[in-house]
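Let's turn to chain A:
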Amino acid sequence: MTKSLKGIKRRTLVKSGLAGILATGVAPLVLTRGTYAQEYCNAPTGDTVTLGFNVPLTGPYADEGADEQRAFELAVEHLNGEGDGGMLPTYTPSVLTGQGVLGKKVAFVTGDTQTKADAARDSARRMIERDGVVMVSGGSSSGVAIAVQGLCQEMGVIFMAALTHSNDTTGKDKKRYGFRHFFNAYQTGVAIGPSLGKAYGNDRVAYHLTSDYTWGWTTEESMIASTEKLGWKTITPVRTPVGAGDFSQYITPVLNSGADVLILNHYGFDMVNSLTQAVQFGLKDKMVNGKQFEIVVPLVSDLMAKGAGPAMKGIYGTSNWDWQLEDAASQAFTKSFGAKYGQPPSQAAHTAYVQTLLYADACERAGTFYPPEVIKQLEGFEFDGLGNGPTLYRAADHQCFKDVLVVQGKETPSNPFDLLDHVDTASRESVTYDPAIFGGELGPDTAAMC
Partner candidate 1 sequence: MNATAKTLFSMSRRDLITLVIFALVVLAMPIWLSPLGAAYPGLMQKFAIYAIFALGFNILFGLTGYLSFGHAAFLGVGSYTAVWSFKLLSMDVIPAIIFAVILSGIFAVAIGYLSLRRTGIYFSILTLAFAQMSYNLAYSVLTPITNGETSLQLSLRDPRVLDLAFGPREPGLPSASLFGHTFSGLEAFYFCAVVLLLAFFIAQKIFSSPFGMMLRAIKSNQTRMNYAGFNTRSYAMTAFVISGMYAGLAGALLAITDPLAGAERMQWTASGEVVLMTILGGVGTLIGPVIGAWLIKYFENIFSAFNDTALTHFFGFVPDGLREVVVAISSKFVGEGWQLTLGLLFVLVVMFLPGGIMEGVRRIRGLFGSGRTPQTGAVSRPQAAE
Partner candidate 2 sequence: MSTLAMDNPATKPTGQSAEKPFFICHDIHAYYGESYVVQGVNFEVRHGEVLALLGRNGAGKTSTLRTIARLDNPALQRGEIWLDGQPVHAMKSFEAARTGIQLVPEDRRIIQGLTVEENLTLAQVAPGVGWDLDRVFGHFPRLAERRRQEGTTLSGGEQQMLAIARAMMRNIKLLLLDEPYEGLAPVIVHEIEGIVNEIKALGITTIIVEQNAVAALRLADRAVILDTGEVAFTGTANEVLDNAELRQQYLAI
């Protein structure tokens, strides 16, 4: 098989279309690689460089998607030297100038993934083929992120995954062109274990309700591993469809199952619904096996905490980042985001913002947008000042390693955005694992003509 030639540039379409007709309607085989002046997909030619932000604006994760989009727009502003610069000054080592990237002004296009793999790939293809984006970012569902990451690998466009927490994204489905700053389910399990043991003891029976897709499965697996290490028992996990709305039929059996902990491997509106419904069922007030019944939500965000309202009180979970962190970078970002949007950023917004900066910085350091060079800059990159402390972009699986926050729903919030208590931090060392445990291959970094 020869080097793949996938699609051609918009500007040459008319010409090749004509060629197609001349070749009596058969595929225009006359076109060869030599026809092109560029040597990689969507090499920016003018004085702008376009980035594609592909986030869910509808579907169960729409809240997170909207927040990601806000952060992307903010990041583009800051890269172009507008606004207060956000985390640009705190980020080290940085070569970002605030004058665009490689002298080009940053432009962007957006798309709605609808939280569906098909629609997300469609949208990403439109960005790549029509709008000529040189990088795609976004996520909010690991299923979507993995699907888009696969497409980006094929088309030779870098994918800076934003919100995706499944182990598979940088595990069995990892790709050379895909990078993830967000932490993953495995790290959640490792981080939350000690806190759960401390708070709820070592003799517990856990019931899992799990979103039926890659993120749910890996979260469930990681949570089972870490809680069983504590000595907890696990009742057969129950899989629930994404976006089910009413989870009552899955919650009812919990009441008589003998479990004394309910672990909700749900995210976004699913988690908001299942948690509030579980609380309505009186689970939090129940005594089972002589112990207070507890609910755990492995991955929480401010947005979900806001959606769940009082139901969130006292519930443990983990976060990638929280706006109330006191380091200078987090404060700068929160201030910048809050001034623009009137609300603090969520962890989804944070990771989206950081990924955009990291990509831009890698291009600057590489001195080109040529993906293989950009990839080299990101692989094994050690940085700080983006809100998570010292962080490593591991070369082996393109996963970032940094501290993980353990949080708990606040009992008495002081303001409508003060919803999570930062109760513990799992160190970067403790959540680092051997990349081999999840398998997968990154694949080649050869540039493609998309």
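Picked so that all candidates are chains of the complex that A comes from, given by their letters.
Rule of thumb we're sticking to: a contact is a pair of C-beta atoms (placed from the backbone, for glycine too) under 8 Å apart; a residue touches a chain by one contact, two chains touch by 3 or more; residues count from 1.
It should be emphasised that the depicted structure is a prediction, and the values quoted were computed from it without experimental measurement.
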item: Chain touching chain A (counting every copy) in this complex, out of 1 or 2; value: 1
item: Chain A - residues contacting candidate 1, complex; value: 1-2, 4-8, 10, 13-14, 16-18, 20-21, 25-29, 31, 57, 109, 111-112, 116-119, 121-122, 125-126, 129-130, 141-143, 146-147, 150-151, 153-154, 168, 173, 212-214, 239, 241-242, 441, 443-444, 446, 449-450
